[in-house]
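With one protein chain held back, the other chains of the complex are shown just where they sit.
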Amino acid sequence: MNTLLSLYKEASFIRAFELHIAVASEAGHVPGLVHLCSGAELVEVAICRSLTGPRDQVTGSHRSHGLALAMGADPVAVAAEILGRKGGLSKGRGGTQHLIAPERGFLASNGIVGAQVPVAAGAALTAKLMAAGGIAATFFGDGAANQGAVLETMNLAVSLNLPLLFVMENNGLGQSTSADYASGGADLCARAAAFGMKAERMDGYKGARAIKQSAEIIDYVRMSGKPAFIEANVPRLSGHYFGEKADYLAHHEADDPLEDLAESLDSGVAERVRLEAEQAAHDAVSDALNMGEAAPEKSAEVVL
Amino acid sequence: MNTLLSLYKEASFIRAFELHIAVASEAGHVPGLVHLCSGAELVEVAICRSLTGPRDQVTGSHRSHGLALAMGADPVAVAAEILGRKGGLSKGRGGTQHLIAPERGFLASNGIVGAQVPVAAGAALTAKLMAAGGIAATFFGDGAANQGAVLETMNLAVSLNLPLLFVMENNGLGQSTSADYASGGADLCARAAAFGMKAERMDGYKGARAIKQSAEIIDYVRMSGKPAFIEANVPRLSGHYFGEKADYLAHHEADDPLEDLAESLDSGVAERVRLEAEQAAHDAVSDALNMGEAAPEKSAEVVL
Amino acid sequence: MSEKTPLQMTIAQALNRAHHQILEAEPRAIVIGEDIVGGAGLDGKELGGVFGVTAGLASRFGTSRVIDTPISETAFVGMGLGAAMTGLKPIVEVMFCDFIGVCFDQILNQAAKARYLSGGRIDVPLVIRTTMGAGDGSAAMHSQSLHGLLASVPGLSVVCASTPSDAAGLLKSALAAPDPVIMLDHKGLYGMIGDVEADLPAVPIGRGRLVLKGSDITLVAIGEMLVRATKAAAQLAERGVSVEIIDPRSIQPLDTDMILTSLEKTKRLLVVDEGPSYGGFADRVIAVAACDGYSALSAAPQKLTPPHTPVPYGRLLEAAWLPSSEAIVSKIDEMMYEE
Partner (left out) sequence: MSEKTPLQMTIAQALNRAHHQILEAEPRAIVIGEDIVGGAGLDGKELGGVFGVTAGLASRFGTSRVIDTPISETAFVGMGLGAAMTGLKPIVEVMFCDFIGVCFDQILNQAAKARYLSGGRIDVPLVIRTTMGAGDGSAAMHSQSLHGLLASVPGLSVVCASTPSDAAGLLKSALAAPDPVIMLDHKGLYGMIGDVEADLPAVPIGRGRLVLKGSDITLVAIGEMLVRATKAAAQLAERGVSVEIIDPRSIQPLDTDMILTSLEKTKRLLVVDEGPSYGGFADRVIAVAACDGYSALSAAPQKLTPPHTPVPYGRLLEAAWLPSSEAIVSKIDEMMYEE
């Protein structure tokens, strides 16, 4: 399968996965609120393609379903965790905002905006000391970019020469607040560069370029042992959380990177791939749904 | 008295004040460790000259004796606070790192590196809402520049358009760590500018220029209602804290801005002014020393 | 007198109304937080806060007094503090109390200590509003109950309202207080309906509320645990066990008088709390009873708290983690039986 098609396949799988999580949520099967990554799949898959766990480790935000999948976490276990099922990655203890699959290179996702970023610096430090060529990458949003934890870690990574890739997904929104307002119109890519890092923009609608650019910048981090920064523009296609009545977005209609990508492919092939992905995602989520709800173990308090 | 001479006078007073605090410390009259501002007086006096409390409010770091004085806090009360005496600004409750004289426009100094910076944003917000032409200024070090509190506040001030002047005194050191190491060689002034602020360097050895530059930039903050940033290079002439054995500074010998300034003045006049300042500082510290030690009040637990 | 006609509304509505009244009556009052206006920089409708508590404030009082912030809790809590030290009366919203970790220095060292460090000269009329509590599948970082932890910091008052009128009334008192007050709303109770007087009278900080008179055992609880305690008490009443329930409302200062007076009568104490089993609010109340009410007690004071773990995500797990009203019933049965 050619690169673009396989990108489309993986991204479509994530899109469909989120869709089925949304369906499960509507049906009352999800314990809390879920933040879907729809719109960012392409960027996430493109970047994670150059990362291989467990040597490389990734941390993500509250919106990390797709990222965990892109790193290769078992879709059924991811879905089961989101659904609070027995077979979840963490046996339903963590949930949607706390996906953990380090064996696949997905170290953790996080409920506290920005908090995953310092943790990734630790994975980068381990990679550096182990000297086995690994790196760490951390994904966060435009809103998180204003958190002390994120800003401090940019400086720390530069100061200590950590092989750490910062990926800011700029979807223009932090909950209901525009990125422009929250950062006073500052150019967030230039701001990261000012910390002394290589910093680049990535077009979240251009799959082929994203794959190539990711490979190059990850290679740079790997070889130089230094941090780098990517600002990727992505749309937020499904509300801050699924089900949100986002009235603050009056006339907002974003293009869909996956549709754009599909257009560049042979339409018959693309459609077949999409349907397969849809089926696979459907199966994963329903397998997870069929698992029993996570329940207390008698043994230790530690894992309740 | 001409501008430079009066600058010299005020700065000399602060220098002498710190000297007498050091003497008192050696004699065992200071409860804890003191961080002297020697080397930074010129910059502090020059900037505070364009600020008038209580309309304008300033916050400072652990190294704020001079700043409180530059804003016009009563030297005896400042000394008494540092010495833990009854007549201290806060009756000896706060101490050297917690000088508070808001009636003079010195809102607070702080024991937590960087923590004074968000507080100044609050003073700036009040100034903005009161619309009486006031602004806030906050002083911090090159080490503090890497704290989340400081970085977040830069963004916040830009986002909310706060009339807040950030003053970073770059003395090249955060305790025993070089600024270059701590920020990975980043240009801290450019980094601040990248947040979307007017940002300038100030030469901490050039008194006349510092006064003019301060007046201009403070005017800018006042008129525009926007934040701005100054990076001032200053030497740290007396160790991280007074009495420190700073072996990590092998061949360090910094020029003294006050000596430079004195050279540009009529030497007889300068010497006379210096001696007067020395005498006044001596008197202030000894007046404070003669006050009784701060003691518990029977009344409320609140102020012990 | 028509002002005194009670209205029915939820806690969220009562808080919203109280905000409106406060901003109307006190020109120095301002509100600061994330998405409290909502839609900043966009062209749609205001969000009015994640829980609707700040709805309508911005369009009525303007965005210079109702201020949306970047996601920078340290910076904006500190900003609230600085504003309070210079003459404003800010209500700063921290969306979930779990987020205090990212701004704890501004609470622990800055807000809590400002008055003391000024030798008592500076007023710090800062209110921090936040939410607490488990039960809605929000998992480990959006469900904690940190009221006890916050209350252990000298210089802070901490209140937790469990009815609409207390919510509004405590907010008013918090705003009027010259020192920092942290108010934690239990998320599970925002929809709870109750009577409020239209003018939302202030409720004094430091005074508990006697929820239910009883004679056999004193039960202290707040928030969702108070709801469950009340349910348990009803069940127990049918079997002739008479539970006295105290809602302390204020965690610090604590109405120790009310608790001790009750113990004089009941001689038994149970604290039910969502906070940690070790070193949390429950231990604080137990210590009051043990140190100051020892002679009144006829049996060991007891607590019912979740296991000493983070809050789990899965529904069955979370349900098992939280003390249930059944668990309260059996605990009290056990305590009554033991003597």
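Chains: A, B and C, in written order; residue numbering restarts at 1 for each.
Simple rule for what comes next: contacts are C-beta pairs under 8 Å (C-beta built on N, C-alpha and C of every residue); 3 or more make two chains touch, one makes a residue touch a chain.
This structure is a prediction, so every number in the text was calculated from the model and none was measured.
Peer 1: So which of the visible chains would the left-out chain be touching?
Peer 2: A, B, C
Peer 1: Just name the one of B:G39, B:G94 or B:G207 that touches the chain not displayed here.
Peer 2: Here the residue in touch with the unshown chain is B:G94.
Peer 1: I'm checking contacts with the chain that's been left out. Which of B:V23, B:A215, B:L249 or B:V269 qualifies?
Peer 2: Counting the whole complex, the residue in contact with the absent chain is B:L249.
Peer 1: Given the contact definition stated above, which residue among C:M9, C:L23 or C:A151 touches the chain not shown here?
Peer 2: The one listed residue touching the chain not shown is C:A151.
Peer 1: I'm checking contacts with the chain that's been left out. Which of B:E103, B:D180, B:D255 or B:E271 qualifies?
Peer 2: B:D180
Peer 1: Across the whole complex, list the residues on subunit B that are touched by the chain not included here.
Peer 2: Residues 30-33, 84-85, 88, 92-98, 110-115, 143-144, 146-149, 174-183, 246-252, 293-296, 301-304 of subunit B touch the chain absent from view.
Peer 1: Residue-wise, where is subunit A in contact with the chain that is not depicted?
Peer 2: 57, 59, 88-94, 98, 100, 102, 107-108, 110-112, 115, 117-130, 136, 148-149, 152-153, 155-156, 159-160, 300, 302-304
Peer 1: I need the residue numbers on subunit C that touch the omitted chain, in ascending order.
Peer 2: Residue positions of subunit C that touch the missing chain: 74, 98-102, 104-109, 112-113, 116-117, 140-141, 148-149, 151-155, 252, 254, 275-276, 278-284, 286-287, 289-292, 294-295, 297, 299-303, 308-310, 312.
Keep in mind that, in the parts below, only the chains that are shown with their structure count from here on.
Peer 1: Cα centroid separation between subunit A and subunit C, in whole Å?
Peer 2: So the centre of subunit A lies 35 Å away from the centre of subunit C.
Peer 1: How many angstrom lie between the centres of subunit A and subunit B, each centre taken as the mean Cα position?
Peer 2: 44
Peer 1: Got the subunit B residues that touch at least 2 other chains?
Peer 2: Within subunit B, the residues that touch at least two other chains are 148-149, 152, 155-156, 159-160.
Peer 1: Please set out, as single numbers or ranges, the residues of subunit C touching at least two other chains.
Peer 2: Residues 69-70, 72, 74-75 of subunit C each touch two or more of the other chains.
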